[in-house]
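Removed from the display is one protein chain of the complex; every other protein chain stays in position.
Presenting chain A:
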Amino acid sequence: MSNEWPLWEIFIRGQHGMSHRHVGSLHAADEAGAIKNARDVYTRRNEGVSIWVVEARNITASSPSEKGPMYEPSESKVYRHPTFFDIPDDVGAM
C-alpha cells in the first residue's frame, strides 16, 4: 500500500557507555514519531539512554552472497593478530 508509514531502523545506547546497537525496526510517519515509538517499543524497562532512528531505505548493506570476496583481504593477513608473533616469556608482558 502506498500510504503505509515508512520503516525505521532503531539503534539504542544502553546504560553503560556502550555504542548504539541495532535493536529492531518500527513504522512511523516521520523521525519525531519514530523516536517516540522507539521509546515505547524498545525502552519500556530502561534499556536505553539514547535513541537513533534511520529510515530503513537510507541504509546501504553489503550483500551476503559476496561474503567471500568481500572479506578475503582480512582473512589472508594473519600477522595482524598479536598471537602471530612468538615473544619469549623472559621478555615479560607485551
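We adopt the following convention: a residue touches a chain if its C-beta (ideal position, glycine included) is under 8 Å from a C-beta of that chain, and two chains touch if they have at least 3 such contacts; residues count from 1.
By our rule, contacts and distances are computed from a predicted model.
Look at the options "Transport permease protein", "NADH-quinone oxidoreductase", "Protocatechuate 3,4-dioxygenase subunit beta" or "1,2-phenylacetyl-CoA epoxidase, subunit A" and return the one that UniProt uses as the protein name of the missing chain.
Matching "Transport permease protein", "NADH-quinone oxidoreductase", "Protocatechuate 3,4-dioxygenase subunit beta" or "1,2-phenylacetyl-CoA epoxidase, subunit A" to the record, the invisible chain is "1,2-phenylacetyl-CoA epoxidase, subunit A".
Identify the residue among A:41, A:70 or A:87 that touches the chain left out of the display.
In the complete complex, the chain left out is touched by residue A:41.
Consider the whole complex, including the chain that is not shown, and state which of A:3, A:19 or A:76 touches that chain.
A:3
Identify the residues of chain A touching the omitted chain, counting contacts across the whole complex.
Residues of chain A in contact with the hidden chain: 1, 3-5, 7, 24-27, 29-30, 33, 40-41, 44-45, 61, 63-65.
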